[in-house]
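Every protein chain except one is present and positioned as in the full complex.
Our next item is subunit A:
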């Protein structure tokens, strides 16, 4: 959002908008100029400074950091890389550790060996302890630790581990030896180009993954690396693939809900914890053997299929005492199973609450998909109108802007539901739900008007857009931390 404001004003190359990919759809922000200017005193809670770097830009950035560290700590490039990686590439953190003792730190991280064993000399013939083949001493190679192995074994060892995704963690083959293998050492044993490329790709990945200020764009096949000076749980829009993601957790953008809550919510939606809730809401335990029983018929005379105990579903008492007087099941009030009742009522309530929020969450997700179809139709309608000489192409752009704003607002609305689900009851929740309801009402109005755009004046529609966006911003100002 921060960087490509100028592009937002360019209308001429909007061809991309012709296809209705939902990602494009949401990533597009061409209605920015319709928003009211943000009050300087109240910063936009969604504002976030970031930069999208290409792979080579990211590599240069890392190289620069490595070089600076080399200069400041007076260490070689390899040491600087390992030390930076171990401290999230935050130099101040690293400096705190190195003030005391840099050489112990380098030993701990496997850059330097604690004691360098004497290299055996004089033996004409020796063998590699991995393949047990006799080798010339000159064919045996090792790291600082002097554990030597033959070239073939080193290269096979590295290839195997690289195929498992290990790169910067490659170590000496000896057991319990934690001396790391520097890049040049590994590369000297990798002959095939494909292996070399894979290795270098993984090394780069390890660097980015360990970096406090850098994140890979989670978009499919996207190579962009996002940079932020102050990482926060805010939105990043990838300039290449248009994916919107949260800088902090790299998941789909989820404002106003925070990373942890949304993670909890998505896990709850994915796992079967609600199945368990369903079971407790719709079944009762056999009073005798406690088998879980679901009532699948109308008759309240139940027989447990496991222990064959006959009981009454209504009062959970022994059926024998009912005799033939079922319709006067008077034991219901005399012997209420309060503990079980309560647990069941609670489970039923919990399930009801979850289903309420999940239903709305799902519904907005579906609406977003359907509105992406509407967008495609809008494009078609604009084409038709232009062909029929009803206004120029530019005249109808406001419809696209409206659809784009609608998507943005509905997306935020969708993510207000997990927030509300985990919000504790009280005045704050009431305020949240009030604002949420306001936003929802305006969004539905906007959606209604967009679908029937011909019946409404442009001014009317634009007014509705401003109202919806205002509601969204009000909610964010109160509930989304800056």
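As a working rule, a contact is a pair of C-beta atoms (placed from the backbone, for glycine too) under 8 Å apart; a residue touches a chain by one contact, two chains touch by 3 or more; residues count from 1.
As a convention for this text, contacts and distances are computed from a predicted model.
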* Structure fact -> Its UniProt record identifies the chain omitted here, from "Cytoplasmic tRNA 2-thiolation protein 1", "Ubiquitin-conjugating enzyme E2 G2", "PdxT/SNO family" or "Signal peptidase complex subunit 3", as "Ubiquitin-conjugating enzyme E2 G2"
* Residue of A:70, A:166 or A:376 touching the missing chain in the full complex -> A:166
* **Touching the absent chain when the full complex is considered, from A:55, A:131, A:307 or A:345** => A:131
* To do: Quick one: say which of A:73, A:86, A:113 or A:174 touches the chain that got left out.
  => A:174
* Name every residue on subunit A in touch with the hidden partner chain. => 129-133, 147, 149, 152-153, 156-157, 160-161, 164-166, 169, 171, 173-176
